[in-house]
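As you look at this complex, bear in mind that one protein chain is not there, while each of the others sits in place.
The block that comes next holds chain A.
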Amino acid sequence: MSVMLTKFESKSNRVKGLSFHPTQPLLAASLHNGSVQLWNYRMGVLVDRFEEHEGPVRAVAFHPSRALLVTGGDDYKIKVWDIRPTNRRCLFTLHGHLDYIRTVQFHHEMPWILSASDDQTIRIWNSTSRNCIAILTGHSHYVMSAQFHPKEDLIVSASQDQTVRVWDISGLRKNTPNTAPGTFDSFDNFSTVKYVLEGHDRGVNWASFHPTLPLIVSAADDRQIKIWRMSETKAWEVDSCRGHFNNVSTALFHPKHELIVSCGEDKTVRVWDLTKRSAVQTFRREHDRFWVLAAHPELNLFAAGHDSGLIVFKLERERPAFAMHADTLYYVRDKYVRAYDFNTGSDIGLLSVRKFGSPYVPPRTLSYNPAERAVVLTISSDNGLYELTTLPKDAVGEVKDSSTDGKRGSGQSAIFVARNRFAVLNKSTQLIEVRDLSNSVVKSIKPPVQTNEIFYGGTASLILSSATSVVLYDIQQQKTLAEITTPPVKYVVWSADGSLVALLSKHTITIANKNFTQHTLIHETIRIKSGAWDDSGVFIYSTLNHIKYCLAQGDHGVICTLDNPVYLTRVKGKTVYCLDRSARPRTITIDPTEYRFKLALLRNNHEEMLYIIRTSNLLGQSIIAYLQHKGFPEIALHFVQDKNTRFDLAIECGNLDVALETAQTIDRPDCWERLAQQALKQGNHKIVEKAYQRTKNFDRLSFLYLATGSTDKLTKMQKIADARGDPMSRFHNALYAGDVHGRIAVLKDVGMYSLAYLTAKTNGLDDVALDILETAGLTEADVDDVPSFGRSTLKPPTVVTPTTAHNWPTLSMGESFFDKALANGNLEGSADVPYLNGVDGGVAASAALDDWAKDEEGAEDIAAEEGAWDLDAEEAAEPEQEEEAIEEEADLGAGANPGVSETELWTRNSPFAADHVAAGSFDTAMQLLSRQFGIVNFSHLKPVFLSIYRSSHVYLSPLASLPPLQLHLRRDPEESSSGRVLPVAVRNLASIRAELSEGFRAVSGNKLPEAQVVFRATLRSLLLVSISSDSEAKEWRDLVTLAREYLLGVTIEIERRRVAHEDPDNVRRSLELAAYFTHCKLQPAHLQIALRSAIGVFAKANNHATAAKFARRLLELNPDPKIVAQARQRIAAGDRNPRNAVEIAYDEFTEFEICGASFTPIYKGSPAVRCPYTDAAYLPQFKGELDPLTELTEIGASSAGLPAPRS
């Protein structure tokens, strides 16, 4: 008990009276200046103030069950207050005392108020009738305090007359007189003094009963605290506690422990051992005399009032020391290490730690080692101690005390770091010692930062907490792995699989991954108490008054509120397991829907989201807002009933159908306008049309019809315009519709004859023009001076595509998962889709067609459990094996059957040939290759197969002369679950890219045969690459295509050289091949080579025109200036001499592919067969033959293609 844990402190005038609210975090303080304050000490806010007393208020007390407060002041008045915020007022005032009132108290069940006064009386009032019902007289000086006994009909009072008196009020209960005030004589019957306790040499300031034992404690100006015992017949002084060196103001029994707490004018609060009557601890204050002390009736909380305010404090940490392992919680209660089984609920004491450190201090931390079934505890007393003890196998009979075989030492922080090692931090010397189980130091580490606490940091690592940061520290290498700046971290919680860690500070949570490379920080205004990981990777934490959740990316929210703080130990499904402040295991049922939904959303786990939508109906406004905020309006749309919101969301996510539907129900112009805009954006002109029609937006409608080429609609619009009597609109529509007669008619109708005439004239409608003249009363002669215009060409463009007939949505509406699922009505087998444990489980489970998937799930669960423990996972697996030991014992021994080999797992776990090759299962590998890529000729693959197989296993003989063990290299050394292990990737895309670039170099260096070999080898290696993601699959495909193009190009060029060498007269073929070479999709640098070579060959053959074309293509590639100059020469030569001497089969204007066997073009649209692996094109005649490029596949064979990666 080296510290008084101050929870709250306020500055004010002198505090004379204090009272805790029995259930709420409220504290009433009466002040010397006449004010009564109501504090919420948990939030640290002043809730209310009552200021009706005149002069100092010394007495204050809460009602034990109702929202009432009683106060008594130096104005002789007792006031009763309603403290409900809505109804706060003084209910009534009790008059009667003739001097200062020192203490007041409500009775725990009767409607009585007890008051003690300087008028030497103690009075009992009926708060219902508001009468004084008893006056206890006998004290011959000020009565400083009076208290009801918590159960019996007794009162204890203390007085300046140096006595403590115990009063029997049982008579009062029997016949509560309801007499009018003033008839004092009748009281004498029941106000009998039972005992008068004499012993103090000076005035007594305080006396109070023990909550359960027949004991009284009193505090007096003789600087002593006396303990008195009573029996049925007498009472006597037991002992005194001496130590205060000034008047003792108050002394109280600790409600839970065998302690006395006192305070006095010597500016100290002292704690005494009740049984030994010895001082345990003293807390000193510099300047403030203490006047009053109050204990919380339930909690380990005290309040002390002093000259300049009050403090609320705890005497000990309430946070129980605990550690989790598998389904068991190991924790300390009342100085016993106990084990609580989450499944069975059994809760047994295993070990006593009573003799460890100060008897008044509970252990601070506990670290559990499942392999050795040992615990290491720390305690803060004696400057920090640790103790290592093994737990007994089963707790039968006498519980062992840790002092019998515990190994101790000093240190502030101690945790297990391995099966047989634990680390101890010594804060003052700043040294971390790694000790073995016999408590001898194995290694000493000087931490790189000023370390206040150490935590488990993963295998062979520690997390060091300093004032400004946490450091991940490797014990083996003795170096800092990573550091995160945070406020001082007080607790560390690892996720079940050990991949995430939550670092808890007072007001922040940092969620980091296991190597601290990523982290997010969450701020809390309320003190954070504890946390635990949900099995789906959500961190659930408790603050003083809430249980909240937090997703790894930082989203957090409230799950439920708490009356009192709890310490979370584990979260499973809807159940939160925790320890309450008296270290009793409790469970709280929470509703995890909200965070699970958010998690599913983040992980795109649509099945689960749908399941949640289907099975729960909360999803209120906040979820909708969240979805909208996070950019998932289309999902939010499914929850919304309110049509306005629905419309907004539908517009936001471009769901026109829903938008139209809701717009029809809302039917407001602004909705139609927005719908029209959105529909126009998406090209859905039918909806635009409908919206314009609804809003009677004729202008736009006409223009829309023009744009969509809907002439008949325009005609209709003309009629509508006519009906509306809007000539301007009629004219527009006539213009849009190309209806000259209509236009003339409009102009005529509005009397613009001149324009009508000219329109008719310029459109060659002379008869009409004459008519107009006639109507206007003119003859042709009158318009002689009008110049004649040419024929008008004004007309709308002709309709090429009848867009009007169909919508042309440019914005494709990917059918959302939800649309589908919700459209199908009932979700199929919705009952069968249980809540999946998050981690990628959803997809895998739904596709649970394959056995491996099932295996994987089973194995996954175990893996997660293993990881749950913060020691080495493989050691954690041990207890489980012990359980099985009985059934399997028969197996253990000489007759042990061989198990499933790693290689077998590999073949089971992978659809990729490469992994089967690594496993040595050439048989299945070949079948896969043949099925996936149509490979038939394996002879070339032999070296690749064998080298991959050879590189996937390593041999070691740990023991002399035994045959070496075959060890299997895994792709992910962190993976050990049998459903997931895969062989090491001997060939990967990176290594193949390196291979390819070697080929590129050979091309650049004109070593074509070499390049051909390399590209062939690359294509062969690519067959044996495992793909782990879609992006890798794409990259793989690109590499295959790239290698194929180069192989084809190089092969063509080799063929050209062969032709040029062996058949020099066949210039035509040589030219063709050179031209085709330039059409292989090479990288620009290599394409330049191809083009330059082609230019050279063509120029030599006097095909200057084509050479010039190649030169132009060359220029497009931005080559060197020197090459540019040459190319320009070629172009000039081509311009001078635009002829081709040799006719060749080369049509550069039509797209073509090149047959890989005959090297002839296959123009677009001509039939072709393909290589099932590289997709190289061949003339149909080659179907069924061996692909000459890679020499692996049968041309035209069907193939399944690259299997989908299983991640």
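The rule is simple: a residue touches a chain if its C-beta (ideal position, glycine included) is under 8 Å from a C-beta of that chain, and two chains touch if they have at least 3 such contacts; residues count from 1.
To be clear about the criterion, contacts and distances are computed from a predicted model.
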| note | Per UniProt, and picking from "AP complex subunit sigma", "Exosome complex component RRP45", "Coatomer subunit epsilon" or "Replication factor C subunit 3", the hidden chain is "Coatomer subunit epsilon"
| task | Among A:93, A:403 or A:420, choose the residue that contacts the chain missing from this document, as touch is defined above. | result | A:420
| remark: Of A:441, A:728, A:967 or A:1204, the residue that touches the missing chain is A:967
| Which listed residue, A:930, A:1026 or A:1199, touches the chain dropped from view? | A:930
| query | Contacts of chain A with the missing chain: which residues? | reply | 420, 436-437, 459-460, 476, 872-874, 877-878, 881-882, 885, 888-889, 891-902, 920, 922-923, 926, 930, 936-939, 941-943, 945-951, 953-967, 969-970, 972-976, 981, 984, 986, 991, 994, 1156-1160, 1178, 1181-1182, 1184-1188, 1191, 1194-1195
